[in-house]
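Presenting chain A:
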Amino acid sequence: MDQSRVIKAYRWMLLARTLDERLAQLYRAGQIFGGVFLGKGQEALSVSIGMSLQRHDVFAPLIRDGAGRLAFGETPLDALRTCLGSPLGPMRARDGNVHRGKPKEGYLPMISHLGASISVVNGALMAKRMKGEKHFVGAASIGDGATSTGAFHEALNQAAIERLPLVLVVANNQFAYSTPVASQFACQNLGDRAIGYGVRAHTLDGTDLKSCLEGMREASDLARNGNGPQLVIADLLRLCGHGEHDDAHYVSDSLKASNLGTDCMHLAEQWLQEAYAIKSEQFNLWKEEALKEINEGIEQVQGEGSPDPYHHPWKSLFTRELCEQV
Partner candidate 1 sequence: MPQLGESIAEATVIELLVSAGERVDAGQDIIEVETQKATMNVTSPCEGVIESFLVEPGDSYAVGEVLGHVTDTAKDAPSSAQQQDSPKDLPKDAVFESVKPSERQVAPVEHKPASAKIKPTIKGLPVPAHFTGAQYMSPRMKARMHELGLREADLAGVAGSGAGGRVTIQDFERFLTELEQTRLTQASSMRVAVADAMQRSWSRPLATVGQPVCLDPLLKHRSESDPKPGPALYALRALALALSENSATAGRLIGHQIAHPASIDIGFAVEADDGVLVPVIREANRKPLQTMVEEYQQLVEWARMRKLPSHATGRSIATITNFGTFGLTWATPIPLPEQTLVLGLGAGRKVPSWNEEKGVFQPILESEMTLSFDHRVLDGGAAGRLLSRINALMTQPSLL
Partner candidate 2 sequence: MSVTYLEAIREAQAYLLEHDSRVYIYGQDVGAFGGAFKATKNLAQRFPERVIDAPISEDAMIGSAVGAAIEGMRPIIEIQFADFSTVGFNQVVNQAATLFWRTETPCPITLRLPSGGTSGGGPFHSQCLESIYAHFPGLVVCTPATVEDAYSMLIESVTLDDPVIFCEHKYLYFHLKAPNLPKDALPIGKARIARAGRDCTIVTYSAMLHECLEAAEELSGEGIELEVVDLRTVKPMDTDTIIASVARTGRLLCAAEGWPWGGVNAEVISRVVAEGFNLLDAPPQRINAKDTPIPYHPKLWSVHRPAAASIIAAARNLLRS
């Protein structure tokens, strides 16, 4: 694999991890409104999704896709702006934390209802096809919990019927909040479901950047080349609480100690050391740069103030004349 590509991937992972850690600190210092949700443990998978996509593709990331969002083109500033409630952010402080995106750039903002974004990706893909575009792909990222929703079922089925170039990635991190997978589904492997939908399944080691980069590339290429939807299941462990308000005490030590509990950052660093002879000084340098970038971003965003409720355009329709004044 091309070294620069791997390094790019790692650095995005690092940036995402650093951003997460700083957000967690800000949260504990009481400087964030609402909840904070981290992607710790999922960076390798997420960045691989982002890197399998091109500019004209569509991406619907979910809660723990900080790394993938960066890889798809989001700036740390936009992430920080949304989390810190800056009026200059892409959501203009009307929505916060992980509910962010830029629809016209193919970067879809999630809603809280899990599974709901998959059909939105489908629609975007149908539109691209109707407009005559070629070689495009749409990726939707969900967790094991979302596979239980009706929205997931309807959307995957719809994508299969329409033979859409959808890559549906399930980060099977063993828990949906406190619910273990044993209470989420009864099939042996999530990937077995693909047969039921008439699509192809891929299984990845979600902790291993190499497995993720290769697997995502393969799935994405298959979709892009007209082979219909691809269901990707990545096994890993959530290495943080559901949100920073949650201490995840229900995750057993044995699970944490198992292979599933491997931190993808460490594994990636190991791979870079072994395969590309990256030294520890280089890692430290990268870490410093990441921290510097994030800290400067935080300082900038915190100086942008908060939205003015009295001069806010309280309009819910694009067509102003149809907005009511009741």
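Criterion applied: all candidates are chains of the complex that A comes from, given by their letters.
General remarks:
Just so we're on the same page, a contact is a pair of C-beta atoms (placed from the backbone, for glycine too) under 8 Å apart; a residue touches a chain by one contact, two chains touch by 3 or more; residues count from 1.
Values in this document were obtained by computation on a predicted structure and should not be read as measured data.
Candidate 2 is the partner touching chain A in this complex, chosen from 1 or 2. Against candidate 2, the residues of chain A that register as touching in their complex are 58, 90-92, 94-95, 99, 101-104, 108-109, 111-113, 116-128, 130-131, 150-151, 154-155, 157-158, 161, 316-319, 321-324, 326.
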